[in-house]
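Just one protein chain is left out here, and the rest sit where they should.
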Amino acid sequence: MKDLIIKIENPVLDIKNLSISYNKGKYAVTNVNAGVKKNSVTAIMGPSGCGKSTLLRAINRMHELYPNIEVKGKIFLNNNDIFLMSSIEIRRKIGMVFQRPNPFPTMSIYDNVIAGYKLNGIRLKKNKKDEIVEKSLKDVVLWNEVKNSLKKKGTFLSGGQQQRLCIARALAFKPDVILLDEPTSALDPIATKKVEQLLIKLKENYTILLVTHNMSQAARMSDYSMFMYLGELVEYGKTKKLFINPVDKRTEEYLTGKFS
Amino acid sequence: MSEKITKIILFIASFIIVIISAGMVLSLMSGAAPAFKEFGFKFIISTEWNPTEGKEQYGALQFIAGTIITSIIAIIICLPLAFSTSLFIGEYFRGTKLAKIIGTMVDMLAGIPSIVYGLWGFYVLRPLIVDLGFNAQGFGIITAGIILAIMIIPYATSISTEIIKMVSNELKEAAYSLGATQKDVIMAVVIPEARSGIFTSYILAFGRAIGETMAVTMLIGNTNIIPKSIFDTGNTMASVIANQFGEADGLKLSSLIAIGLILFVITGLINGLGKIMIKQFN
Partner (left out) sequence: MERVIKDKIFKGFVILFAFITISPIIMIIYKLVIKGYRQININFFMQNAPDTYEAMIALNAGKIIPGGILNGITGTLFMVIIASTIAIPIGLLIGVFLYENKNKFYANIVRDITDILQGVPSIVLGLIAYFWVVKSITNGFSALAGSVALAIMMMPLIIRSTEETLKMIPETIKEAGFALGVPYHKIILRILIPTSFSGLLTGSLLAISRIIGETAPLMLTALGSSIVNLNIEKPTSAVPLLIWEFYNDPNMVDLVWSSSLFLMGFVLFLNILSKSLNGECRM
């Protein structure tokens, strides 16, 4: 058993005995135990319906937006139980990027980046705002492309640019962890490559947890990989080891394309 | 062959509605002609309403004013109620049984005949206005405005609820993921996204209020003056027609028809505006 799930020392995020059920009794995630290493990219992969997105969305408590979803177990962020904090606070500390780019269509690029501050009613001085916008957009390598059109609507950007804008929006709060739910599935290969390079660069300052159904993406860019199947965390280890030498038979079958 | 005949029949049918509309405009114009000939443009800006034979003098401004004022009061009262109801059905309790019940009840408001609103206004609302000391008789602009507000709620609610429901979940989740509360999400995402739809439904509701007749006739007090305050009595374009049509002939009849024409044009403009806006966000 021990070989299947790697033990992470001093995890930034620690998931303990986590189970998630829909409509009383239908389990989407069963008894997951995993730590997430600071300043790394950790990929969660598995066939569709394996519970990887459900798991990810529990980490910033997005599941609470919908009725009839029950979560058992605990999640710790820097040793603090996230379920004891307010959902507002936790979501500011754990940023999220979604499958399809979703900049706020009624806001300018500039306002999109500082949307988190605006939504939280935090008033900033103009130069402080400018600073955050510039820094965040530089972090996502979008600054040069948009610096002259900050007042334009975010929806005028290309899909890849929009997704980087959404990452910038998540970064503006300097979160401890960034959750990404298949962030490149709606993008073309070139835009995908840019986002991947960006994420690898971002791990210097952030901890990144990435859901993907694309094995090669996990192999290319992650340091650690989880493989989930039917709601269970089957195997979790260093990406190189997991891909070259999987322990569980199901992991091996998945990686060799027996099912997807 | 059969295809051609069918197409011709359909075309002729479609032409009927064009003829009806054109005929309506022509009939109203020809009916209103004597009044406009007699009083000219002054008809619209005069507040004189004197049916004494020999001194006959008619103007529509007080009715236009009464109509606009009651409708504005109606929309002001309706706004927070209809908007809250839209949020209740389309956002807070979306898809629940409770939302369905509330939605059905709002629909029922649209089914109540205008005259029944008038009765209820007369027997329930009017005494309340008297008790509150607003007005000795309880009739007037404010009474009519409140009843109108209730009557137009279904129109103000229906489109805006649909539009609020349509605001994409992805955007709402994006805002939640940044730590927004539900109120923040409504203010920063739902309202900006849905604003043209919400605005349109209020425009259409306003159009409804302008043309409402019976309930207003029963509550507004029927005086041919420009109301000086919301507790004054007055008349709207629709209510003066309903009130005075029975005993009207000659120049007075023509003046009432002229008022009907103005009413037709105003509601046409407002509904046209609403329609253009609907097209824009479709």
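Which chain is which? They are A and B, in the order written, and residues in each are numbered from 1.
Everything below uses one rule, namely that a contact is a pair of C-beta atoms (placed from the backbone, for glycine too) under 8 Å apart; a residue touches a chain by one contact, two chains touch by 3 or more.
Note that this is a predicted model, so its numbers are computed, not measured.
Chemist: Which shown chains does the chain we cannot see touch?
Modeler: Answer for the hidden chain's contacts among shown chains: A, B.
Chemist: Would you indicate which residue among B:I76, B:L119, B:L132 or B:M166 is in contact with the undisplayed chain?
Modeler: B:L119
Chemist: Going by the contact rule already stated, which one of A:V71, A:I88, A:A186 or A:L230 would touch the omitted chain in the full complex?
Modeler: Considering the complete complex, A:I88 is the one touching the chain left out.
Chemist: Which chain A residues touch the hidden chain?
Modeler: The list for chain A reads 86, 88, 120-121.
Chemist: Where does chain B touch the missing chain, residue by residue?
Modeler: Chain B touches the missing chain through residues 2-3, 5-7, 9-11, 13-14, 16-18, 20-21, 23-24, 27-28, 31, 80-85, 87-89, 92, 102, 105-109, 111-120, 122-124, 150, 153, 157, 181-184, 186, 204, 207-208, 210-214, 217-218, 238, 241-242, 245-246, 256-257, 260, 263-264, 267-268, 270-272, 275.
The rule is short, and it goes like this: only the chains that are shown with their structure count from here on.
Chemist: On a C-alpha centroid basis, what's the spacing between chain A and chain B, in Å?
Modeler: The separation of the two C-alpha centroids amounts to 50 Å.
Chemist: If we count contacts the way the header does, which residues on chain A are in touch with chain B in the complex?
Modeler: On the chain A side, the touching residues are 60, 62, 65, 88-89, 91-92, 95-96, 98, 100, 102-107, 115-116, 118-121, 166, 169-170, 173.
Chemist: What residues of chain B sit close enough to touch chain A in their complex?
Modeler: Touching chain A from chain B are residues 168, 170-181, 184-185, 188-189, 192-193.
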